[in-house]
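Removed from the display is one protein chain of the complex; every other protein chain stays in position.
Moving on, here comes subunit A:
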């Protein structure tokens, strides 16, 4: 790496001659190496999803300490990835911000405000030499009680908090992004626009696809953690019901198998042609 050894990459308080802050970029690397998170903003709700590899044989999979999607307020949740201890701090901060807003204004914090405030917090850690940027990223889904609209945001280690129709971060985010782009999520007025039920299936499909494509993880046990905010959850952030999740997984596996077969047929056709 060109930056290595130059001395401009040892502190978050140092700019390089071409105006970059390498420490923040390195923190981003911690996210790129960690599990994939996907979020979809459908026309009638938001869906968050994480794939959790089960590295240890003896780990308790259902425990609270292994949670990657957290509820920060009744109507908002975050899915986390990266250096998980850092991610937990972000979750704690999000919960505090939501509670503070409620105490001050007596209403639920709108998602864009929550995302913005978290962005400020993360950004602060990119300014000081005595601090280290967060090595974690999170996807925030929320419901605005006043406007009756959902919002999906991603927080990056540099403090950016953009709004998305569909977003992926962590390991394999490029593949996930390509898959998300196929879903035409940005055309929400079109007839083909996606509802939450379909979004759940697609999140499961992309996560399973990534797990299968990754040579390191294929064959190893993996658990899907999915949550949503929609009418079915009474506009509260809640884990997806077990039967819905099971159905989504089955659909995803069928789809992936079909696509595999199609690919093979195509290849054969190519060879013949």
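As a convention for this text, contacts are C-beta pairs under 8 Å (C-beta built on N, C-alpha and C of every residue); 3 or more make two chains touch, one makes a residue touch a chain; residues count from 1.
Note that in this section contacts and distances are computed from a predicted model.
Choosing from "Exosome complex component N-terminal domain-containing protein", "E2 ubiquitin-conjugating enzyme", "S-formylglutathione hydrolase" or "Proteasome subunit alpha type", the protein name stored in UniProt for the chain missing from the display reads "Proteasome subunit alpha type". The hidden chain makes contact, of the residues A:52, A:68, A:132 or A:237, with A:132. Although one chain is hidden here, its contacts on subunit A can still be listed: residues 1, 3-5, 7, 9-12, 22-23, 26-33, 56-60, 63-66, 83-86, 88-89, 92, 125, 129-133, 135.
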